[in-house]
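Just one protein chain is left out here, and the rest sit where they should.
Going by the order they are written in, the chains are A and B; count residues from 1 in each one.
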Amino acid sequence: MSPRRKTGPDAVAVDETAPAAGRDRRAEIAVLLASAAGAALIEQRTETDGTLYARVAAAAWRAAAASLAGNGLVRLDFLTCVDWDDHFALTLQVYEMESRAVVRLVADIPRDGADVPTVSDLWPAADWEERETFDQFGVVFTGHPDLRRILNPERWDGHPLRRDYVDHVDITRPQYF
Amino acid sequence: MPVDHDNAPSAPERLVPEEGPDLPPEDIQDFLINVGPHHPGTHGVLRLVTRLDGEKVVGLDVRIGYMHRSLEKIAENRSYHQIIAFTDRTADYLAAMHNDWVYCLAAEQLLGIKVPERAEYLRVITGEINRMTSHLLSIGALGLDSGATTYFLWCFAAREKLVHLFEELCGARLTYVFHRLGGVGYDAHPGWVEKAHQAVHGVIEELPRFRTLFHDNYIWHLRSKDVSRLSRAEALRLGAQGPLLRSTGVKWDLRRDIPYSIYDRFEFDIPVGTTGDVYDRTEVRFEEIIESAKIVRQALADLPTGPVIAQRVPRLPAPPSGAEAYARLESPRGEIGCYLVSDGSIKPRRMKWRGASFHNLAMLSELAVGYTLSDLINIVGTLDPVMGDVDR
Partner (left out) sequence: MVPLTRPTAVPYGPLLTGPGFATHSVQQMIEWARSHSLWQMMFGLACCAIEMMAANASLYDLDRFGVMPRGSPRQSDLLIVSGTVTYKVAGMVERVYQQMAEPRWVIAMGDCATAGSLYYHDAYSVVKGVDQIVPVDVYVSGCPPRPEALIDGILELERIIRGEEPRPVAGSDQ
């Protein structure tokens, strides 16, 4: 053991009862989310790995996200969209370190003209994730400090991850099966 | 003066002194330069539009996307088995084992596949050896950027010993495609375990020499201590992960805190730092090499016999429509994750790759403002971004 190693004080202690605590905490978070979203909460279920999956109406996106951020789920996993041909499923996943509770928040938004309030003030890590979602899907986040393309060149035409994206540059797309 | 590390402001204490010629203020201007996208530093194509006041960085705009290789779009047109060939090179090629692993964890969760014991052990062994090679390269490249060229050569020579192990196991030195859905693709031949013990021992034996050359070097201390200090609260607020987070004092490591695979069977310590500066981040990585070697030795000793891949994994798996899975693990850069959504067909509807370097690099503007240009290079080096992981 090197004498130079400094072990700082634990900010997050390992909790042997973490799974149980996670379950209680998830129940608590589910209740808080339901009260924040109110009638806009469409569906809530627990996935096989313990993630709390909650679907809300698009109008309650900000309220639901704020209730999660205000209740200790400060670590952001990702924020993205899934293209289901008639709508996008805007997906946000956050978790809490102490209880290991993971929450996946989903809202169905229209493919074009969706005006989604930003959550980058709640989670600074969401800043770039929202830029990427804008870049790849065309979803505009109102209130975002600096919404511009991040992965594709600035003058790129179109939003590539949409299923109706036409690749003007390269047309060879053979089918595999 | 004792510093409150928990709540220290992110403004730097080691400021560049305000010296200079006695010109009237309106004659002195800031100027914009581009650091990158091609840069002799070894972190790939990253463009930092830097506003400089003399040598001091006063503003920073991080521009990425120069290595965007459309991983997520490609994954929408490949079967679940075919994606493995893309994950290890398109995202974070330095920790290819971990990338394949996290994708396989997500896909196995989606498809309900159980991995045999020997495969789990091989995954852990190769993952930890990959962590050692990745950290060696990272601190070697940091040495190269700071001018310690010999250290770079030493780290690469140590790394070659471990890369030869991978070559014997799966034929590749860098992009392995070792994992499969339900296990791993190649089995370790009987002599491999002994060679692995020797190689790991050979690397660990050299580490005191590395410490004497670089980590205890007075010049390195001058260049790295108190550069880009990060407090614990700031790190948690900004969403840091991996060695960057641990260097601030937060003892959070997914291998211990949200254990995946069989990590709960091994004994290892989590090195943490105190101030979160460049010196501490390097030290955390250096110590993690030693801890990874411990895990490898334990896993090699306990390696069971048996199959290395699950039976009856479908050739073209098609999970039910609407099924989702997310898997996360601790790669050398931090927490990576893979989110898979299925629509009932043989190709996933969406694969979202959560890259650790993406989130770490987003913090760069907070970390580097107020320090000099040469410190900026070191700060980027200790964030250890791999542009494949950032841009995917």
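Following the convention adopted for this analysis, a residue touches a chain if its C-beta (ideal position, glycine included) is under 8 Å from a C-beta of that chain, and two chains touch if they have at least 3 such contacts.
Because the structure is a prediction, the values reported are computed rather than measured.
Taking every chain of the complex into account, the chain not shown here touches A, B.
Listed residues B:73, B:211 or B:225: the one in touch with the omitted chain is B:73. In the complete assembly, the contact with the undisplayed chain comes from B:94, out of B:35, B:60, B:94 or B:336.
For subunit B, the residues in touch with the chain missing from this view are 37-38, 40, 42, 44-45, 65-70, 73-74, 76-77, 85-86, 89-90, 93-94, 137, 152-153, 156-157, 159-160, 163, 173-175, 387-388. Interface residues of subunit A facing the missing partner chain: 151-153, 160, 165, 167, 169-170, 172-174.
The criterion applied here is as follows: only the chains that are shown with their structure count from here on.
The centroid of the Cα atoms in subunit A and the matching centroid in subunit B are 22 Å apart. The touching residues of subunit B, when paired with subunit A in their complex, are 5, 64-65, 68, 70, 72-73, 77-79, 109, 211, 232, 236-239, 248-252, 256-258, 271-274, 280, 283, 287, 316, 324-326, 328, 337, 339, 341, 343, 346, 349-350, 352, 354, 358-359, 362, 391-392. Every residue of subunit A that touches subunit B in the complex is listed here, in rising order: 2, 4-12, 14, 47-49, 51, 53, 74-78, 80, 82-84, 91, 93, 97, 100, 102, 104, 123-125, 127-128, 136, 149-153, 160-161, 173, 176-177.
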